[in-house]
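Below is a structure I'd like to ask you about.
Heads up, one of the protein chains got dropped from this complex, but the rest are sitting where they should.
Here is subunit A:
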Amino acid sequence: MKRAVRWSGMAALFVFYFLLTNENEAYAMHIMEGFLPVKWALFWWLLFLPFFVFGLRRLVHTLKQHPEHKLLMALAGAFTFVLSALKIPSVTGSSSHPTGIGFGSVLFGPWVMVVIGTVVLLFQALLLAHGGVTTLGANAMSMAIVGPFVAYGVYHLCRKGAVSNRAALFLAACLSDLATYVMTSLQLALAFPSPDGGVIASFLKFAGIFAITQVPLAVTEGIITVIVWNWLASYQASPLFKKEKGA
């Protein structure tokens, strides 16, 4: 009964969302090469670097202490690799891609994903002209720093609040995906404040485009994350998946 109420509530929310969105051409994904003014590009780079250095040290440390995590870490990296290559159509009539950051952040904590996320962004910037080197600091800030920390925070808050493991994982992946694009909107708004409404008006404009496009993709990412988790848990891949016993 309770479950039926929850499902119909979710369905209602979704219908409401679909009704809200109307078709308009929008764009999404990372900030393109050269599209942040020099001072902002520099600002985000400087903010990002200490996170990356610390993340790298944590990654090396984790692997030294738990060499058996190597395989799963490769999996977490591959997951991000696949998901951020998939440009998925959204109800707004434009496409964007998920980030795949939540999965690894829940498994290994946020710091490892700072490095993995950055590597993926660098790959896309260098080989695909997707994102950019000058904007890498800003894009890493949103996808490889805000994303992992939101996922980690949401997951642990949910678990403390007695939310089941699968639901917590779903929410973590979903919200981390969404938060990444909210951050991107904020970065663009700061760099390009609207002449009449300032940063806030500009932020609402960018967030309206980015975040709304991203909603169904974020839900999809949440679902896919749970699917992969289910596989690994059923094969008892690692003690890390014992977490679910409490669910």
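Just so we're on the same page, a residue touches a chain if its C-beta (ideal position, glycine included) is under 8 Å from a C-beta of that chain, and two chains touch if they have at least 3 such contacts; residues count from 1.
Here is the rule we use: contacts and distances are computed from a predicted model.
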Protein name (UniProt record) of the chain left out of view, among "Quinol dehydrogenase ferredoxin subunit NapH", "Cobalt transport protein CbiN", "ABC transporter permease subunit" or "PadR family transcriptional regulator": "Cobalt transport protein CbiN"
Message: One chain is left out of this view; which of A:107, A:171, A:188 or A:207 touches it in the full complex?
response: A:188
- request: Quick one: say which of A:46, A:60 or A:126 touches the chain that got left out.
  value: A:126
Statement: subunit A positions in touch with the non-displayed chain are 18, 23, 25-29, 32-35, 37-38, 71-72, 74-75, 77-97, 123-129, 132-134, 188, 192-195, 202, 205-206, 209, 216, 219-220, 223-224, 226-228, 230-232, 234-237
